[in-house]
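All protein chains of the complex are present and in place, except for one that has been dropped.
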Amino acid sequence: MTETAVLILCGLIAGPVVGGLVSGLDRILTARMQSRIGPPLLQPFFDVVKLLAKEPLVVNVWQAFCAYCYIAAASIALVLFFLQSDLLLIFFVQAVGAVFLVVGALSSTSPYSQIGAHRELLQILSYEPLLVLVVVGFYLETGSFKLTDIYAWPHPMLLKLPFLFIVLGYALTIKLRKSPFDLSTCHHAHQELVKGLLTDYSGPFLALTEIGHWFEVVLMLGVCTLFWATSWIGMAVLLAVTYFLEVLVDNVTSRMNWRWMLSYVWGVGLTLSLVNLIWLHQG
Amino acid sequence: MREEIMAVSAEALVGEVAKLKVLGYRLVTLSCTELDASNLDILYHFDKDLGLKHLRLTAPKAAAVPSISPVYFAALLVENEIQDFFGLRFEGLVVDYRGTLYLEEEALKTPYCRFSLRSADQREGPAAALDAETNHPNAEKF
Amino acid sequence: MRKTVIPFGPQHPVLPEPIHLKLTVEDERIIEAIPNLGYVHRGLERLADIRDFHQMIQVVERVCGICSVIHALCYCQGIEEIMGVEVPPRARYLRVMWSELHRIQSHLLWLGLFADSFGFESLFMQFWRVREKIMDISEATTGNRVIVSVNVIGGVRRNPDPEQIRWVLAQIDWVEAELQRLEDTMLEDYTVKKRTVGKGVLTRQQAYELGAVGPVLRGSGVAQDARQTGYAAYGELHFEPVVETDGDCYARNKVRFRETLASIDLIRRAIHRLPDGEVRTKIKGIKPPQGETVNRVEQPRGELLYYLKGSGQKTLDRVRIRTPTFANIPPLLVMLPGHFLSDVPVVTLSIDPCISCTER
Partner (left out) sequence: MFRMTPNIVRNLVVRKSTRMYPVEVREPFAQVRGELFNDIERCIFCGTCEVKCPSQCIQVDKKACIWTCDPFACVFCGVCVDTCPAKSLYQKTKYRSPTGERIIISQQGQPRKKDKAKDRAGESGTPKGSGEEKADPGGDPAT
């Protein structure tokens, strides 16, 4: 029982701490790639603390409620991951959180927020099928949706599911809000929709969505570790390489539009998944 | 000025401008200068193969000038600008901001005129109401 | 989705300056765009009533920070023409050098902002990094970074020594090398092309009739550049305008990129032929300007026109400034409808809007 409590606590702490550090590292690495010095490592924490200290101002109560629901769902998803729960359940909870974020944005009347919400729905529509296919891949390989079974599998999954890892990369790029998929909102509020989805969230509620985002980042990185679950070094190397590539892609592409995203992510993503799944089935 | 300047009257203006368009001239811009208390001087600058040609129109402030924006769409901004700053009316503008392109509703009209400055309350008078009636129907949209 | 009106600006993070576009959209597709101006109007033309014609140089420089040298140059040329002042040859060549430096920095600024408009932040940073070198050259040779205040009636105020000229050449070589490194990305990258090719198409006919100027006009295939008139020393430098024919955002992008390289070349040629001698004609004792003139020069954004009228007094009767963005707004209104909201920043920035210029 105490073990469960410890795991829950781990999940709740790891989300903001690891997520914030990853975000800080991301900003430093991005700055270096652009030949800048960049902010200190702890800058994301400073930002969030500053936001939390601000006077709460809401457009309507719904939006505040949605922000709380989003962070709750995101943290529950991560806690479930730490508890080695069912992958399908985790993704379901995570999707609920994402939808609450959209509902919150839709509850305001700002056209930027509205259009951002529509685009976010399209993004969810593009990455959710891919995530399900990745989970199906795990099932076909291990015969189980449980994380305990997947972590106990003796061989690195990447060798069997290389294409599905690329597919997960697409989902990861969308989830991390990186170019070319930073459509609904992006990190620097410098696009045609201002901050898109998050335009009308402000102060502490914006901080909540940011912390919720960190939970999701840690969760997605956790899913990446499943592909090399046999050794700690393998996991670390895989994570480092994956994240470096994410930042690199962010820096070498421009933002695309949602039509391109749908056709590209579905076209390439579904093809790659199917090829991988058929290969698994044959092998 | 080095280039050729041709004087035109308000009646002949649109015809002359249309002729220039047929000849392949491009509208560069309009320049408005206040001559004295009741007259404005408008220069229409045209360009063809890097050569300039000017039309000069001396317009009394009280009378409206026919707009050339139906001929050259590009004239709409500058004609609205002159309307804002010099208080001159252009008739038949394709998009008529009615003096609010740069200025706010409550702003004084004709800020660029030295000799006369119509005050805001004068504008509210019957003349302004008449102005509003005779405006272009498009104006309602903005 | 029903029709929505999106207030694009006046304070919008994508737009560097405050223009307000009322966009009527249907399902993210633009149906109509109506501009509204006047957010930064300063009435600089009216300042001619209280500032004398020498002080107006500093005033017109502030019409637009990015092309200050060229504004001052146009104004000074106009006054020189009215007063019949001959400018020394060295000053004419130096004016070309500083004008082209300004064109490079303006184009680099634009290339960065354009990259940012389609969400390519790292490319934005790279262009601005290169631009910094040009600002350094400005600062070292004229004394100021942006509004350099180097033109006067009758010549220029600074005379770079040979060592400084050599230093400028070396810096320019560095800029060219850096630009060539970015050329491949800006002109050939898949995502960049995807966002710019076929966007905001303006046919040759439309561009000409709507009075487009500068890279917008040249991107549509009309070879017109005020530098062809040979003002300052351009007539002696065998200037050729850069022309593209597609008329879309990509073509305008390409025109500006190629013009930047062409400007580097022009600076080299100007420095190579730089004559010795005086840089400033004394105008003491000549009567204040009496008469009127129209002067045109080529700004980075396009053709700039000054109408000046003086009546022999210290203050001018009229200073009328027609800036290039003013001429490029009607084409923008024609280009926007039919595009998606995500293309609005790209199309809007493709005319290189300088709203402070426009509103003066």
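Note that the chains are named A, B and C in the order they appear, and that numbering of residues resets to 1 at the start of each chain.
Just so we're on the same page, a contact is a pair of C-beta atoms (placed from the backbone, for glycine too) under 8 Å apart; a residue touches a chain by one contact, two chains touch by 3 or more.
Everything numeric here is computed off the predicted structure, so don't read it as measured data.
Q: According to the contact rule at the top, which chains on display are touched by the left-out chain?
A: In the entire complex, chains touched by the missing one are A, C.
Q: Looking at the full complex, which residue from A:A72, A:V103, A:V252 or A:L270 touches the chain that isn't shown here?
A: The single option touching the absent chain is A:V252.
Q: Pick from C:E26, C:E139, C:D173 or C:E240: which residue touches the chain that isn't shown?
A: C:E139
Q: Please pick, from C:R51, C:R252 or C:K309, the residue that touches the omitted chain in the full complex.
A: Reading the full complex, the residue touching the unseen chain is C:R51.
Q: Touching the absent chain: which residues on chain A qualify?
A: These residues of chain A touch the chain that is not shown: 32-37, 248-249, 251-253.
Q: So which bits of chain C touch the chain we can't see?
A: Residues 51, 54-59, 62, 120, 122-123, 126, 129, 132, 136, 139-144, 147, 149, 157-158, 181-182, 184-185, 188-191 of chain C touch the chain that is not shown.
Just so it is clear, only the chains that are shown with their structure count from here on.
Q: Between chain A and chain B, what is the separation of their C-alpha centroids in Å?
A: Averaging C-alpha atoms per chain gives centres 57 Å apart.
Q: Quick one: chain A and chain C, Cα centre-to-centre, how many Å?
A: That gives a centre separation of 43 Å.
Q: Could you please state the distance in Å, as a whole number, between where the Cα atoms of chain B are centred and where those of chain C are centred?
A: Using C-alpha averages as centres, the distance is 26 Å.
Q: Using the touch rule from the top of the page, what residues of chain B touch 2 or more other chains?
A: Within chain B, no residue touches at least two other chains.
Q: Do you know which chain A residues sit against two or more other chains?
A: Touching at least two other chains: none.
Q: What residues on chain A touch chain C, complex-wise?
A: Going by the criterion above, the answer is residues 30, 33-36, 111-112, 114-115, 179-180, 182-183, 186, 188-194, 251-258, 260.
Q: Please name which positions on chain C make contact with chain A in the complex.
A: Touching chain A: residues 4-8, 12-14, 28, 115-116, 118-123, 125-126, 129, 189, 191-192, 194-195, 340-345 of chain C.
Q: Which of the residues in chain C come into contact with chain B in the complex?
A: Touching chain B: residues 34, 36-38, 41, 43, 45-46, 49, 81, 208-211, 224, 226, 228-229, 291-294, 296, 303, 305, 307, 309, 317-318, 320, 322, 326-327, 329-330, 334, 359 of chain C.
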